[in-house]
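Every protein chain except one is present and positioned as in the full complex.
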Amino acid sequence: MPTEHADSNRGVQPPLITFLSDYGHLDEFVGVCHGVIARRCPRARVIDITHSIPRHDVREGGLVLRDALPHMPPGVHLAVVDPAVGALERRAVALRTVREERLLVGPDNGLLMFAAESFGGVAEAVDIGRSPERLEPVSATFHGRDIFAPVAAALAAGATLHVVGEEMAAQSLRRLTLSVAHVAQQTLTAHVLRADNFGNLLLDASPQQIAEAGLRRDAPLWVAVGERRYPGRYASTFSDVPPGELLLYEDALQMAALAVNRGSAAEHLGVGRDAELQVTPA
Amino acid sequence: MPTEHADSNRGVQPPLITFLSDYGHLDEFVGVCHGVIARRCPRARVIDITHSIPRHDVREGGLVLRDALPHMPPGVHLAVVDPAVGALERRAVALRTVREERLLVGPDNGLLMFAAESFGGVAEAVDIGRSPERLEPVSATFHGRDIFAPVAAALAAGATLHVVGEEMAAQSLRRLTLSVAHVAQQTLTAHVLRADNFGNLLLDASPQQIAEAGLRRDAPLWVAVGERRYPGRYASTFSDVPPGELLLYEDALQMAALAVNRGSAAEHLGVGRDAELQVTPA
Partner (left out) sequence: MPTEHADSNRGVQPPLITFLSDYGHLDEFVGVCHGVIARRCPRARVIDITHSIPRHDVREGGLVLRDALPHMPPGVHLAVVDPAVGALERRAVALRTVREERLLVGPDNGLLMFAAESFGGVAEAVDIGRSPERLEPVSATFHGRDIFAPVAAALAAGATLHVVGEEMAAQSLRRLTLSVAHVAQQTLTAHVLRADNFGNLLLDASPQQIAEAGLRRDAPLWVAVGERRYPGRYASTFSDVPPGELLLYEDALQMAALAVNRGSAAEHLGVGRDAELQVTPA
């Protein structure tokens, strides 16, 4: 980012916490976590990434976190999508990434790991399930309030990982696997990573893989879902094709995506998350 | 909360305002109130507890406020659920609690009183309907913007209650009554205080009352709604029972609650707010 006319008057910056969850906005859960943070670290500034992760969808939360963090200032990154809250075998963790020393706080269910890997992996991890920062009594159902938010706030206030938790082996952290797109014989085989709220389908394929499959910008193509084939076009943006027409494009994350101009690719193709599809030049 | 590794670098804290309402997020009402606050007290920090209180549900708003405030730093607590906005007989008030000297601002319809009572009651109250802090002309429909937000901001900026309103008798403040659970002959008679968005039913019974009724952790029980009886279990958390099974548990507020693991207790029992039910050991 340019710094020539930068913010010279800034002084000491407040510590930053970003917050992502599946709590939604119908209840007071998010607000209560903000209060808990403000009590422990009044100086902290909190940026809500989103609280609309589909309930209990750990993989979706992990992908959104990974894709959002590069746009967030370095700091403490709190994330809670936690279907196994209260279960003994689910650990609560805080970790530091290799690059940029970002601090991630959340359940040990894979949620944090796509983001951690995109910052060079985990340099250090602690188990915070019995953190001295916990709010007692710890409830069985609201660890966001009782464990994750207070630990994030303590880290923002300057506490070290060793103070808020017990050392654990980074290799023991749970990881999720993702599908992998591949190219063979001018065919790109890709999978739907996410379907957004407009029916756009985000794929696991890169622009390099699109090129390897022989797909050319502005040229027609076929998208196959099982036995069905749909005509489309490799375009730059929605308005490059007529309304109702399917397009392959690079989305805002610079990954392959499918959309229908003024429509829904999910409905058009009749597919959702995890679907496999083949793309070939027409 | 632990303070050993506390936030020593904090300096002067900005004044804090918490904000709860039934305005929802479909309109700009919440944002406009934030702007009004920022104009009057630019230093103030605002924490949104929730704006998803069901429209005009004063009791629900009052219960959420009561349960959230212990997690909020002391400060000014603005709350607006105001079905009688604009009516002459509805007063607008600001008050100070006995414990922690919290300042509560909102309509005089009972909304503030559960919270006030949980902080030892009202030490002092003023009528702010004709506050010099009002934004003129005061609209008939948006007192959040024209009266409550500017008064809350003035208090955050250091104004006293006497400056923002006219003294009134704390005894004249309107109060709402709540149902009371009771135990007799190994039967806990309780009522639904709130039904949350997952169909969990929050009751007016305490863990002590559960114990008095002879209910034991991990033991089976009956829940009766009128003539109907449903089997269940007194458990610690959802995953202690199979999917679809009813459980009685202590919720995150340490009160009795009913849930169905991966389901809705409200649908399962066919009841909602204010329903009376009996719980007995099986």
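Quick notes on this structure:
In order of appearance the chains are A and B, and numbering begins at 1 in each one.
Note that in this section a contact is a pair of C-beta atoms (placed from the backbone, for glycine too) under 8 Å apart; a residue touches a chain by one contact, two chains touch by 3 or more.
This one's a predicted model, so the numbers in the text were calculated from it and none came from an experiment.
Only one residue in the set B:G86, B:P220 or B:G244 touches the chain that does not appear here, and it is B:G86.
Within the set B:V32, B:A123 or B:A275, the residue that contacts the chain not displayed is B:V32. In the full complex, the hidden chain is touched by chain B at residues 12, 24-28, 30-32, 34-36, 38-43, 84-87, 132-133, 135, 137, 139-142, 145-146, 150, 154, 157-159, 163.
By the touch rule set out above, chain A reaches the unshown chain at residues 1-2, 5-11, 13-14, 16, 18, 20, 25, 45, 47-52, 64, 67-68, 71-73, 196-197, 236-239, 249-252, 254.
By our rule, only the chains that are shown with their structure count from here on.
Between the CA-based centres of chain A and chain B the separation comes to 32 Å, rounded to the whole angstrom.
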